[in-house]
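Below is the structure I would like to discuss, written out as structure tokens.
What you see is the complex with one protein chain gone and the rest in place.
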Amino acid sequence: MNRRQAYEAQQRRRSLSIAGISTALVLAAVVVLVPLAPGWPAVRASFFDASVFAETFPTLLQAFMIDVMIFAWSVPLILGLGLAIALARGARAPALFPLRIFGAVYVDVFRGVPVILTIYLIGFGIPGLGLPRPWNSPYIWGTVALVLTYSAYVAEVLRSGIESVHASQRNAAICLGLSERDTMRYVVLPQAIRRVVPANMNMLVALQKDVALLSFIGPVEILRQAGIYKSLLANFTPYLVAAVIFLMVTVPATRYADYLLNRDRDARS
Amino acid sequence: MNRRQAYEAQQRRRSLSIAGISTALVLAAVVVLVPLAPGWPAVRASFFDASVFAETFPTLLQAFMIDVMIFAWSVPLILGLGLAIALARGARAPALFPLRIFGAVYVDVFRGVPVILTIYLIGFGIPGLGLPRPWNSPYIWGTVALVLTYSAYVAEVLRSGIESVHASQRNAAICLGLSERDTMRYVVLPQAIRRVVPANMNMLVALQKDVALLSFIGPVEILRQAGIYKSLLANFTPYLVAAVIFLMVTVPATRYADYLLNRDRDARS
Amino acid sequence: QSCHEGKTISAGKLTIATGNPAYYPWVLDDAPESGQGFEAAVAYALAGKMGFMQEDVIWTRTSFDQAIQPGAKDFDLNMQQFSITAQRDKVVDFSAPYYTAPMAVLVRGGDGLTADMATLKRLKWGVVATTTALPVVMEKIAPESPPLIYDDNVNVVEAMKAGQIDAALFDLPTALYLGAVVLEGGQVLGQFTADETKNPDHFGALMTEGNPLKECVDAALTEMKADGSLAAIEAQWLQEATGVPLIQ
Amino acid sequence: MPEAKLSLRGVQKSFADNQVLAGIDLDVHAGEMICLIGASGSGKSTLLRCINQLEAIDEGSIWLDGVDISEPGMDLAPIRRRIGIVFQSYNLFPHMSALENVQLAPRRVLKQSADARTEKAEALFSRFGLAQHMHKFPDQLSGGQQQRVAVIRALAMEPEIMLFDEITAALDPELVGEVLSVLRHLRAEGMTMLLATHEMGFAREVADRICFMDGGRILEQGNPEQMFTAPQKPRTRAFLKAVLR
Partner (left out) sequence: MPEAKLSLRGVQKSFADNQVLAGIDLDVHAGEMICLIGASGSGKSTLLRCINQLEAIDEGSIWLDGVDISEPGMDLAPIRRRIGIVFQSYNLFPHMSALENVQLAPRRVLKQSADARTEKAEALFSRFGLAQHMHKFPDQLSGGQQQRVAVIRALAMEPEIMLFDEITAALDPELVGEVLSVLRHLRAEGMTMLLATHEMGFAREVADRICFMDGGRILEQGNPEQMFTAPQKPRTRAFLKAVLR
């Protein structure tokens, strides 16, 4: 152990003890002070009822599987459609002008409307066009609403990825005699997609949370199930349970997305 | 006009006519085909009722002002709290360890829980602690829920901005003998904030849309007003009206945010 | 050849929708299959009158929004205290009314309050968005500050517990149930007479627009009113309504 | 119709209001090696980019083997195949190995069989002393190695002319030598080359002709000895004095 390391080890020991003491003090303050509020017993009964927690947890976890399912089948659709829209928006041939306009309008509309409105409008509107069961299922059309909204976001992310591939890469490909199509397929897209993985991870975390909004058009997924329990038990603890279940999934996912974003940023700077 | 320009002008004329014709064809196809669907009259009556549109538009626009108000007072709170959290997470002194932990947990929790759950839990939970009116207003606590959620996002964005300021900038400041505090205040933050303006604009557009979720705890803003009309008139057109009103605000806003993001990206590459 | 032949979504079965969850006293224990609770009992009686066996009744659940969306539905009848209004009638069909509910005022710890208009005007009101209570509050009471509006009963109750609202307007049976069971310290301050409001709150079973089954349902309901069986069911499940003061 | 392998006649190019090439006349004969020198911003890169049609020229014409390749509306891919170009940086495709970089165009454009192109690529890698680095990715190679792979990639298309744009400018001083030796090698094989460079020593050593560019024109040209020892124009003298410090 050299001189520097010895000094640093000593500093670290001091830091740790200071940190330990101050953390303990802050925690103690929170634990002691909050229960002194006059409404605490009522709030605890409404929001932190352990027996309700235990009772509703398994069903809510099961309901969460529906969120996971919807998520699982939405993702490939979103990525596929997002890529198509991104390419449409980048189309240069004049005959493809409508496609380009369509892409721009599409992205504007679906990014501009709150997802809950899209879910109401698509989830209730399209089935009304006279589709027979099971083709009018809210699962299908709710999923469509999510796919439409999120593919707009993903398309923008992909487009930014495509544009971020340095012009000299396209130039190099074109100078070798590659066609526009091959340049996009072999040179630009592979790089663009790699770069936007982190940004898209963020989108997926957001999607995972927004799947819950499908409950407003019927599917009994976790938020709906929590609402049913809330009505049945007149207790908000089920929402807390739902929040906890979400955290169990989204915290690792956001952390991973952040890690990717950081790595990506470090790699570029 | 040189040779090249003459050629390009001719190309442009050709492109424009092709584009015009193909756009017209596509539009014609849409306008002719959709109304042939069997359920179209019912859907049109439910979603595109012109008289309902005209009747509900003024009231919905008025209700939207409540969204705008909530948005307006949330934004400064979000930016302030977001900055505080970002700095807390970056704190290095060992005595500030609890602050750092707190910042990390805060960000994890509020980014991980769907905003609608946060709104329920805070909007009904905190007032239940026994606050007298007007301090238990759902406007206040709904706003608090939004502020907590969005300041977590903004804090992460700011932190990434702070970290994106190249280490050599800090080094240069420190080499001149500036203190950590002055380095942050005069050198790092001014650059960091400028860089994250575009990303924060995106957050604000998202916030503008999520303000609508406050309706779930009482405030009669645009989404709730649309819901009231929906149940009164048994017609979904009010939701379409709400979507249109949102588009009028969010499309220019997202376009502007995109413009900033692009400019920012171009400046860096 | 019974009236319903070929008119139900699955042959020989009657599919009835209720809320998710369904509330007391309309359905007991969220279990309509038991026939316990006013709407559950009416449903089975109605089905019997239309010629269905007890086991031919199938229950399903919908939200309010699902009930009024255009297009095909996955129920024949939907019974969850839908108020019949002319505007809703344009989009969906309603049966003849099976219950006429007076509106009642629910408050918490209302000892200091009297059931007169002057008092009611000063209160902060909350109502459920999908009920017809909102127009009643706005037109009859016209409170000094605008009401807050919620998705369901429990959110109203929670807002009352949080002190965000003073009073809420429900149909009387719901108000009685919430005041007695759900809301600690809850109390029904008074009721409006059913026929006093401009649009009395008639509950009807909801069907798709132009549903041919409507005539069968109406015929069966008329019969139930005539033979007193509807009144008997009402007496069995909704009898506590007496003793709530009228609001002048 | 000019007789040289490559001929420029009155080539002009502006970006917005900024005239970058103000009338360039130049003949490059088969097997000749020409070095373009000149201050930063004098238009060297733009000239090279105009030659292989990455930028469309405004006025004038560019002739390759007696065909005007600057005619608007020409199919550019076959022309570009005949003119190889290597840039200062950002050159290799970072998601492909060195070998894949070299094989992409022969595979997709020339539609060569896998065997044929692998054989040829391996021959090229050996020739330039990179056989053991063939399967590495660009990030795993030094700057000098990367530039040599870029040269191989261009040569794999069997171009008739090679353009080089300051291909040693981004390299550490110690790595410059290995890239320059590749150019000496090509010269010995008789490749026709046009080279923008700041390496005065090298230009002097290998060029058949030096062109000094200034303000979008070729201000002065001649054989290396004459240019470096007895430049005619004051501007040329000033420039050489500054960079030969």
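Note that the chains are named A, B, C and D in the order they appear, and that numbering of residues resets to 1 at the start of each chain.
Assume contacts are C-beta pairs under 8 Å (C-beta built on N, C-alpha and C of every residue); 3 or more make two chains touch, one makes a residue touch a chain.
All of these numbers come straight from a predicted model, not from anything done at the bench.
S.K.: Check the whole complex and report which displayed chains the hidden chain contacts.
M.R.: Visible chains that the missing one touches: A, B, D.
S.K.: Write down which of D:Ala22, D:Ala39, D:Leu110 or D:Leu141 is the residue touching the left-out chain.
M.R.: Counting the whole complex, the residue in contact with the absent chain is D:Ala39.
S.K.: Which candidate, D:Gly73, D:Pro173 or D:Pro234, sits in contact with the chain we can't see?
M.R.: The one listed residue touching the chain not shown is D:Pro173.
S.K.: Have a look at B:Ala42, B:Ile85, B:Val187 or B:Ala257 and name the one touching the chain we're not showing.
M.R.: B:Val187
S.K.: Of the residues B:Ser15, B:Thr59 or B:Gln169, which one touches the chain left out of the display?
M.R.: B:Gln169
S.K.: Considering the entire assembly, which residues of chain D contact the chain that has been omitted?
M.R.: Touching the missing chain: residues 39-40, 172-174, 176-177, 198, 201, 239, 242-243, 245.
S.K.: Could I get the residues of chain A that touch the absent chain, sorted low to high?
M.R.: Its contact residues with the unshown chain are 2-5, 7-8.
S.K.: List every residue of chain B that touches the chain not included in the displayed model.
M.R.: The list for chain B reads 166, 168-169, 171-179, 182, 186-187, 190-191, 194.
Everything below uses one rule, namely that only the chains that are shown with their structure count from here on.
S.K.: Averaged over CA atoms, how far is the centre of chain A from the centre of chain D? Could you give it in whole Å?
M.R.: Using C-alpha averages as centres, the distance is 48 Å.
S.K.: Roughly how far is chain A from chain B, centre to centre by C-alpha average, rounded to an integer in Å?
M.R.: Averaging C-alpha atoms per chain gives centres 15 Å apart.
S.K.: Return the residues of chain A touching two or more other chains; collapse runs of consecutive numbers into ranges.
M.R.: Residues 42, 46, 120, 124-125, 128-131, 166, 236 of chain A each touch two or more of the other chains.
S.K.: When you check every pair of chains, which ones turn out to touch?
M.R.: A-B, A-C, A-D, B-C, B-D
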